[in-house]
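Missing here: one protein chain of the complex. Every other protein chain is in place.
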Amino acid sequence: MTTPEIYRSFIPFYAVMVSLTAVPLILLSFRHANLREFWTLAASIIKFALVFLLLPGALAGRIAEFTFWEISPGIALTLKTDAFGVFFALIASGLWMLTSIYSIGYVRGLKEHKQTRYFACFAVCLSATIGIAFAANLLTFVFFYEILTIATYPLVIHKETRVAIQAGRKYLVYTLTAGVLLIAATAWTYRITGNLDFRAGGMFANASFSPSAITVLFILFLAGVGVKAAIMPLHSWLPAAMVAPTPVSALLHAVAVVKSGVFGVVRVVGFVFGPQLMRQFDLNTLLAIMAGATIILASLLAFRQDNLKQRLAYSTVGHLSYIVLGAALLSPASLIGGLLHIVNHATLKITLFFCAGAIYVRHHKEKISELDGIGRVMPWTMGAFTVGAVGLAGIPPINGFISKWQLGLGALQAGEILPLAVLVLSGLLNAGYFAPIIYRAFLKSPAVPYKHGEASPLMVIPIVMTGLFSLLLGLNPDLFFYFYRLAAQVSASILGGTGP
Amino acid sequence: MTDFFLGHYAYFGIITLLIIGLYGMIFKKNLAKKLIGMTIFQVSIIMFYVASAVKWSGTVPVLDPLAGAADAAKYISPLQHCLMLTAIVVGVATSGVAFSLLIAIYRHYKTLDESVLMDRMKSS
Partner (left out) sequence: MIIYNSPALVPLLLLATAISIPVLAIKKTKLAYPLAVGASLFSVILSSYNIFRVWKSGPLTYHFGGWIPPIGIEYVLDPLSAFIALVINIVAFFVLWHASGVQEREIPGKSVPYYSLVLLFLCGANGIIMTGDLFNLYVFLEIFSLAGYGLIGIGEKQAPVAAFRYLIMGTVGASFYLLGLGFLYIVTGSLNMADIKNILPLIDSNPAVEAALSLMVIGIGIKMAIFPLHGWLPDAYTYAPSTTSSLIAPIGTKVAAYAIIRLLFFVFDVKFVSRTLPITDLIAWLAAIGILYGSVMAMAQKEMKRMLAYSSVAQIGYIGLGIGMANPLGFIGAVLHILNHAFMKGTLFLVAANLRKNSGHSDISRLDASYRKKLPWSMAAFTLAALSMIGLPPTAGFFSKWYLALGAIDRGNWVFLAVILVSSLLNAVYFFRILEKVYLVPPPAPKAGEDLSPKAKKRRGSLIGEEEYGLMIPCVILSFSLLLLGLGNANIVKGIIQRIIPLGM
C-alpha cells in the first residue's frame, strides 16, 4: 500500500461545524416547530453529503486535513479524514438523517416537552461524533469525546423524572471518570512520545518506555474509552440510560456514543499502541478476554430483561464487545469483521430501537410480556424488527452474518478457537432472547385487542429503510458506501503499519 | 556563652516580645486582647529592624561637621529607620481598622468575648 496523499481541505471542518451552526438556529426558532425541524433535517443532510464527498478520497488513499489552531504548544486541533474516520462518520451522519425524521414523529407523537433543547443537544452530539471520527490526534479526540459526554447528558435526563435524574448521575459518574482517566493517559502518552498524532501501527515506535508503564497506560486508555464502549464491568450506565427518549437510545446509545467508545478502542489498539506492542505485552489477550466475557455475560443478562429497551441495551453491550474482540484478535479478517460490525450492528440495532419507540408511541407498551400479537397490527414495524433480530443472531442473508463470519474467520487466522466458540454461543443466545419477542408478536393472540395500528409514516419509513438497508448490506457489503473496502483498507493499514 | 547572651540581648528581648504577642493572639478569648497581642507582635518586628541598624560608636545619620561626609561608617544606617516609619504607619492603620471592626462587632453582638460571640453568631 502506498503512503497516502494528504491535502488541505475545509470539508472536514464544515462537516463538524454544520450541526454546530444549526444549534443557534434551532434555539432561535423555538416557537416554530416546523422551522426548527427544518434546520435539523437540513443540517443532517448537508452533513451526510459532506462526509460522502470525502468517501472517494478515502478509498483512493487521499486524506483531507484541516487544522484549526494550536491548542497546546506543539499540539494542534486537527481533523484528518483517514479511511477509518470516514467509515465511522458515514455511519453516524447517515443514520442521523433517518433518526431526525424518526425523532420528529416520535417527539410529536408523544408531545414531549422541551423539544428545542432536545434537537439542539442532538445536533451538538453529532458535531462531537464527527469530530471524534476525524480527530487526527489524541488531544483532539479527547476534546470532542468530552464534548460528547456533556452534550449527551441533557438527552439522558430529558424526561426529568427521578429515575431519569438518577440515570443521569450514573451516566456522569461513569463517563466523567473515564474522561479524566483518558486525559491522564493522553498526558502520559505525550510525555513518552512527545507527539500525539494517531499513526496506523502505533505511535510508540521510536519512543523509549518501561514495560510496566505501557501496561498501566493501556489500562488507563481502556478504562477511558471502555466506558463508552460498555465493556464489562464498565457497562452499567448504558442500561440505566435507556430511560432517555427512544431516538436518543437509538442513535446515541446504539450508534454515536457507544460507537465512539469502540471507535476509540480501535484507535487505541491500532493507532496508539499498534499490533506489535499489543502482542509484545499480551495486551490483546487481556482485551480479548474482557470482550469475550462481556459478550457471553451480556447475552445472558439480556434474557432476564422484560423491558424491551433494557433487553436491547444488554444486547448492545454484548455486540459492542464483538467489535472489541475483533480489534483484540488483530488478524486481517477479525479487524474487517469488527469494523463491519460497527456498521452492521448500527443499522440493526437502530432498527430495533426504532421499533421499540414506535410501539411505545402508538401503544404505550414497554414490556415484552405485553406485546402479544402486536405484529398483526404493526406488520411493517415488526417485520423490520424481525430483520434486525435475525441479523443480530447472525443468520444470513442479513448483514450481521457477514461481520460474524469475518470475525470467526479472523479468530481462525489468529489461531484461536475459543473466540470462535464465544461467537457461536453468543449467536445462539442472541437467537434465544430475540425469538420469544418475535413469537409473541406474530403467533400469540392479544389479550385485549389493540386500539391503534402502525405509527405515523414519519416513524415507519425510517424503520423500513434501516431494515431494508440491513438486508441490502447483507447481500452486498460494498453497496453504495464501500464499507467493506474501507474496512479492509483500515485493517491493512493497522497491520501493515502504513498510514498517516 | 555569657558573651553570646550579652551580645545578643536585644534579640532575646525581641523574641520574648514576639512570643508574648503570638500568645495573646492565640490564647486570649477577648478580641480586644487579641488585638493588643497583634500590636505587640508588630512592635517586636519593628524593634528587630531598629536593632539591626544599631552600630556602636556610630551617630545618627544627620550630617555632622565633626564626623564629615567622607566616612559613611561613622553613621548608623538610616534605611531601617525609614522602613520602620512606614511600618509603624501601617501598624497604626491596621489598629484603626481593627478597632472600627471591633466597634461594629460590639454593636451587633454586645460582646467581644470569642466564645460568647460564636454562640450569638450561630443563634442569629
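We just call them A and B in the order they show up, numbering each chain from 1.
By our rule, a residue touches a chain if its C-beta (ideal position, glycine included) is under 8 Å from a C-beta of that chain, and two chains touch if they have at least 3 such contacts.
A quick note: this is a predicted structure, and the numbers were derived from the prediction, not measured.
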Of A:71, A:417 or A:475, which one is in contact with the hidden chain? A:71
Which of A:82, A:146, A:372 or A:416 contacts the chain that the document leaves out: A:146
Residue positions on chain B contacting the omitted chain are 22, 25, 31, 34-35, 38, 41-42, 45, 48-49, 52, 80, 83, 86-87, 90, 93-94, 97-98, 100-102, 104-105, 108-109, 117, 121, 124
Contact residues on chain A toward the hidden chain run 69-73, 142-143, 146-147, 149-150, 157, 160, 165, 168-169, 172, 176-177, 179-181, 183-184, 187-188, 190-191
